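Just one protein chain is left out here, and the rest sit where they should.
Chains here go by letter, A and B, matching the order in which they are written, and residues are numbered from 1 within each.
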Amino acid sequence: MTDRVLDLPRRQPIVLGQQAGLVVILVLLGALFTSKSPGFLSSFNLFVLGRSLAIDIVIGFSQMVVLATGGMNLSVGSIGVCVVMMGGYLMQVVGLSVPIACALALVLGGALGWLNGFTIARSGVNSFIVTLASANLFSGAMLILTKATPLNALPRSVAAFGQMRIGGGWVSPMLAMAMAIGVALIIFYRYSVIGRQSLATGANQRAAEMSGVPVGRRVIAAHALSGVLAGVAGLLTVARVGAAMPAVGGQDWLLPSFLGPVLGGAALAGGFVSVGGTMLGAALVTTIRSGLLVMGIGNFWLDLFLGLFLLAAVLLQRYRGALSPRSRMPRV
Amino acid sequence: MRRILNAEWAGLLAAIVVGAIVLAVVSPNFLSEFNFYVLLRSVCVSIIVAFAQMVTLAVGQMNLSVGALGGMTAILFGGMMEVFGVPLWLAVPIAIGIGVLGGLVNGLLAARTGINGFIVTLATASAFTGVNLGLTKSVPFYRMPVALQDFGNGRIGALPFLLIAPLVVSPLLALFLFRLPIGRRLLAVGGNSQAAALSGISPGKAIVLAHCLSGLLAAIGAVLAVAQLGSAQPLIGSDWLLLSFAAPIIGGTALAGGYVSIIGAILAVLVIALIQNGLVLAKVDPYWVQFLLGALIVATISLNRWRARPIRLG
Partner (left out) sequence: MDLSIDHVTKDFPSVRALDDVTFRVRAGEIHALMGENGAGKSTLIKIVTGVYKPDSGRLLLDGQPVEFASPRDALAAAIGAVHQERNLIPRFSVGENIVLEHLPIRKGMVDYAEVHRQARAFLELLDRALDTRAEVATLSVAQMQLVELARALSLKAKLLLLDEPTASISGHEAAALFDVLRRLRAQGVAIVFVSHKLEEVLSLCDRVTVLRDGKIAAADEPTASVSRGRLVSLMIGRDERVADMGVRNPDTSQTVLELKAVSTSFGHRDVDLSLHKGEILGLYGLVGAGRTELARSILGYGRITAGEIRVNGQPAHIRSMNEALENYRIGYVSEDRKGEGLLLAYPVRDNIAITIWRRISGILGLITPGAEAKAAGPFVGRLAIRAPSIDAAVSTLSGGNQQKVSIAKWLAAQTDILIVDEPTVGIDVKTKVEIHELIAGIARDGVSVLLITSDMAEMVTLADRILVLHDFRIVGEVASDHRYEGTSAAVMSFIHAVEPATAGA
């Protein structure tokens, strides 16, 4: 039997090149935008960017944890907005303290996610369809209950949190939070039993199942976690805007929720995620968005660039992969 | 008669009949000619949009850019007439050509590069939206040719002129998918692309064809939408995505590919329209629409699973 010398896959099996590539692009873009507008790297601009980035990162995480198990969650935006309105309601109408209101709202997010996961695991129906339905159910229910009225009279501390800067610098606590969640997720997927089992579920659900992994429970957990993370993202937007708006989330989150993970190298089929890559991917999106504004190209053309970038990134990933021997496996 | 009862869409048909009766009882306005006109008008674009997604589902793919491509085509259609004075009879085929081109890009990327169609169309959706917004800066083109506006508003009794489109497209699509060898090959690839390949069918070509068709149908939908609205709005297509999946799936089209139901998709669109119409007539919160749409998907899937046959192992 002839064994060739092959690339040994890394622990977190994403080719290192992918993330390095993203960093390089980020640096280049940063340099480009700064040369056009020196204010780009100003403390204030970075602060503003950092807040946006934090939200995009968490939205990306919310999708990533479901992609890890081989599914997808089309209801991230819907769960997000439900948590936003619930949180606002608890704070403004019921008068609960901000931390408690947030905690309870996140419980809602987790519960909605759990509902998705439970339905998927029990019925065996594709996560695409289930979350397509639940996206409509959750958004619809929210609209019916709130009659789409924003809640503007939130406790002062909410908006203040959004304005805070750590040590007076450019880092928002929101960004720090997003990073912390990232670190937790890295530990989760690399070292925890549940995290490893979740990834195995995504890599090959049947094989994981037949190796004793409680696949159903892991899928449910992934969706519940996704719901909580979507909720966190929602609450972060409340802090940034200073109000609970029913227009938040919804279908707007769909594209960003995939962009981050996919740019970062997550496999759509599951089994591989890159926490760092997701963060870098989100950073890229945020940078491009802001940079275009700075360059005077305007917000309107943003999506075109994002789309082209996504294509380029995936093509690159594909062709780099095509060079490895594994791609010459027999076509079955 | 038995064949109708046994059809997968029998449930939808029953829902429509029951729903119509209920609405007629609840609201006397339901049975008015004008209301029927409004109802029928609202389904014309939706049916075409449902078909646009259905043809990609048929081959086992997804087209997330259905709405974005529609939107981009719509504003290019309106723009070329208003800004460049292109006559209507020329603008329509050009617009459709743009749709086909967009679909071609999707298809080639999905088939040639091996990148998942989901990601490809996610990216192109973004790109098309970008072109849309970039060109219009969110400002619609308002000065559409009178002929187009007349077409969009005209009717015979309760039948809007717009209805011509689904009336013509549906049987053509049925002919294509069920009677033409090329359509059968497309469905074969969706059903089992490996088996199809072994039988000499090219999955790559089928995928490209499906995406081109999808683009074509999205463009037709876009032209209709412009006619219906009387102006080329950048927002056209922005709410197409969820509906484009919901209607075929509710109608019985397989998400995994290889099986479509044209009648089912049409009935699903009708059910959704009926719900919307009913909510307006009954002066219920329009926000119920989304909720009921989700409930409808759940109901359909539950029903299908209840009818499903168990599969034996080898």
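The criterion applied here is as follows: a contact is a pair of C-beta atoms (placed from the backbone, for glycine too) under 8 Å apart; a residue touches a chain by one contact, two chains touch by 3 or more.
Bear in mind that the values here come from a model prediction, so they are computed numbers and not experimental data.
Considering the full assembly, A:I187 is the residue among A:I100, A:I187 or A:A312 that touches the omitted chain. Per the touch definition above, the residue from B:A50, B:A196 or B:L243 contacting the chain not shown is B:A196.
Here the missing chain is touched by one residue of A:V27, A:A207, A:A247 or A:A312, and it is A:A207.
Here one chain is not drawn; of A:Q197, A:S274 or A:S290, the residue touching it is A:Q197. Summary of contacts with the chain left out: across A:G117, A:G162 or A:G271, the touching residue is A:G271.
Taking the complete complex into account, residues 175, 179-181, 184, 187-188, 191-192, 194-200, 202, 254, 258-259, 309-314 of chain B touch the chain not shown. Seen across the whole complex, the unshown chain contacts chain A at 1-6, 8-9, 11, 13, 187, 191-194, 196-197, 200, 203-204, 206-216, 271-272, 325-326, 328-331.
To be clear about the criterion, only the chains that are shown with their structure count from here on.
With each centre defined as the average position of its C-alpha atoms, the distance from chain A to chain B rounds to 29 Å. Interface residues of chain A facing chain B in the complex, by the touch rule stated above, are 123, 125-126, 128-130, 132-141, 143-144, 147-148, 251, 255, 258-259, 262, 268, 298-308, 310-311, 314-315, 318, 332.
Across the complex, chain B meets chain A through its residues 109, 113-116, 118-120, 122-131, 133-134, 136-138, 194, 241-242, 245-246, 249, 255, 285, 287-295, 297-298, 301-302, 305.
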